[in-house]
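Here's a slice of the assembly, chains where they normally sit.
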C-alpha cells in the first residue's frame, strides 16, 4: 500500500484533479469487482468452498475477504453512519491483520459452509453499492489511496482465486475443468533463447513517486549490478524435459541443501501438475488435462527447482535489480494475462528483445524478499500488508497468465516461500558476463 | 453382515417365505433410503461437503457411499446386464474395501466438490429405482441377506451423517443449527441412580441364529460374569459437573496413562461441545447452543473420560457380557432415537429397572473390541465390514439419540478408539458385588 513515499496531490492543485481521480477510481473499482464475480460465476457453491491446503483459500472466502477489505478500510472511514453488513464477517474474512482482532484460522477457511455462496454474493452487492455511493462523493486523497490499494488487493485475490482453485481441482480424481481447454500445442518449437547483455554498474529500481505502487516497491533507489545477461524468454517445458531426462531430480549436486531435502520429502520428479503418461507427459490445466507443450514456458516449479535448473544450465537466477533493469527498457506486450481467459501460459513468439516479461509465468529471482533501503510500512493495520512477510521468502517478478494485465508493472514484487509450487511460477535465466 | 452362523431358510420351506421376506425388505429398503435423504434435505450443498476431521465424512459422501454399497453389493449381482451409474464412483465412494481397489483417501473426502449434491441425489434416485426393480423379482436368500446388510449399513451412516455434521458445525464460528432447538432443560433433577444386581455366573451373549445381525454379534455364546450391579441410568451432566468441580481433569491418579496423555495433549477440561460461559456451561447441540441440562445423560465423552469418571465414582465400566445380561431382561422402551427428531439425549424419566438402555447415548464398556469365540467374517469384500477393526478399539452398547430405533438390539456392538468423542458417547456405571 502507499507508504510515505507515495504520490500526493501537490498543494494548490485544486479540486479538479481530485474529482477526476475519484471518478476514475469509482469506475475502476466497479470494473474490478465485476471481474472477480465473473471469475467465480463458473463455480458451483461446492467448488467455491474447496480448500485443498492451508496456504490456499476457498473462492468464496476470496469473494468475502476482498469485500471485507473495502468495507473495513474504505466504508468504515467514508460512511458517516457505518454499520457492517454482518458483525461476524470481521472474524470470518479477516486474513491476517492482527491489529483488527482474531479471525478464522487459515487452514479452516474450508469449513465455512455458512454463509452460503449466495449470501456472500449479496454481501458483495451491498458493499459494491455502498462503495459506489461513497466514491461518488469522496475527495479525500488518503481515502482514495486506500481505494486504489483495495483495487490492487482485489486483483491479487483474482489471481489467487484461480491458482487456489487449480490446486483444489487437481486434487479431485475427476480433474474438473474450470475453463475451456487451452488450444492444442503449436506445431513449432519455442524461439531460440538469446542472451540480452547489460554492462553492469549503477541501476535504479523501485517505483517512483508518481502513481500507485505497493509500499514495498518504494522508495526508488539505486543499486549496483555486475555485467550480466538475461535470457530473452522463460525456460520452456521442452528444456525442462531435458533436465528431467538428465536425472536433474536425482543429482544432489544441482540443489541447495534444503531443496534436495524437499525433493526427497515430497518425492518431486517433475513440476507440479505434470502427469506421467504412457507416451510422455500430460499436464493438468485450468482447462483440464492435455498434452504437455514443449514450447510453453514451464510453470509450477518451486524456487528450489528453478535454482537447480539454472545450475544445470550453467546459468543462475537474476537478481531483482538485474531483472528490473531489463524489464524497464524492454517491457514487452506479448504476454498472456487473466483477461485472455486462457489461464495458461502460451508459447513464446519470435521477436527482438525480452519476451514474455510481463504475464505468462512469474519469474523466480535470486533475491530474498526484504525491505528496500528506507522502506516504511504504512501506519495502522495496512502496515501489515507486506512488511511482516519480509523474511524467508524469495522475490518473483513479472506476473502470470492469471494476473490481470493492469495489475502488473516493472517494479512489481511478488514473494513466496522457496518450496511453493501452486502459483504459475517459472524461470528466466541470467548469467555473468 | 450375516456370517456363516446367520439364519438360513430351512430346506423345503418353499417360495412363500422368500416372497414375504423379499417384499418386506423391498419396503424397508425404500423406507430407509428415504429417511437418509430426509436427513440430508435440510443441508445446503455447501453444508453437505463439510469435512472437519479425517475420521468424519461429508454428508454428500455418506449419501454417495451408501448408494454405492447397494449398487456394488446388490445391483451388480442382481441385474442381468449391470452397468454402473458412473465408473468413477467406485473410486469416490468406496470407504475401505481393499478387495475392491483404490479409493479417495478418507481425509480428502471433503475435496469432492464434484459430483455436485444434486448429481449425487440423482445417483441415489437411479439406484433406488433399480434396487426396487431388482427386489421385485429377487428370491435368492444370499442376495436378500446382502440387502438386509445394506439397510443396516445405511442406518449406520444415518447416524454418522448426523454426528459428523455436528462436529463440522461446531467448528464454524457461526455455530449453525441443523434442527429445531431441543426443549429447554426440565425443571427437575434426574431420577436417583439405583443399582441393579446380578448374581453372576454363566450368561449368554450375542445374536441367536434367527434374524439379522452383524457378523461380529455371532455366534451366541456363553461367558462367566462375577456378581455385580449395573446403574439404572446413564451418568448425567449434573454428575459430570461434580467430576469437573472436583478437578477430575487434573488428577492423574484417576486416569489411564494414555488417557492422561490425551487430557494434556488435547487440553480437555470438559466433554466435547461443552462451552464455558459466565454463569456456567453452555452446550453445542444439533439445535444450536443452549444451556447445559444437568438431568441429561452426559454425551461426547471419550472412553478415557468414561473410565476416569467411573474410578472417581468408585465404580467401573461394565463388560459387554454384563451389559448384555442386563439389557436382555430389562430392555426398556424409554429411549430417544433418531426418529424423534430431537437429535439430543433426553433426561431420564422415573421408572423401574434399567432406563435408557437403548437410545440417548452409547455406553462405553470395559471390553476391548474383538471376535467372539468361533467368529467367522463373511467371505469376499464384505468380510472387511467388521473383522479388520478388531484391535485397539473399545466396545460401546445401546445406541444413541442419533440411531434409528430399528437399528438397535441388545446384542448390537459398536466400537471406537478410546479417544473418540464426536459420537453421542456416554457412561453407565457398574460395580462388583
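Letters A and B name the chains as they come in the text, with residue numbers starting at 1 for each one.
Just so we're on the same page, a residue touches a chain if its C-beta (ideal position, glycine included) is under 8 Å from a C-beta of that chain, and two chains touch if they have at least 3 such contacts.
Please read these numbers as outputs of a predicted model, since none were measured by experiment.
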Size of the entire homomeric complex in copies, 2 being in place: 4
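Convention: only the chains that are shown with their structure count from here on.
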Distance between chain centroids, defined by C-alpha means - chain A, chain B (Å): 48
Complex interface listing, chain B residues touching chain A: 44-50, 52, 88, 91-92, 104, 108, 110-117, 168, 171-174, 176
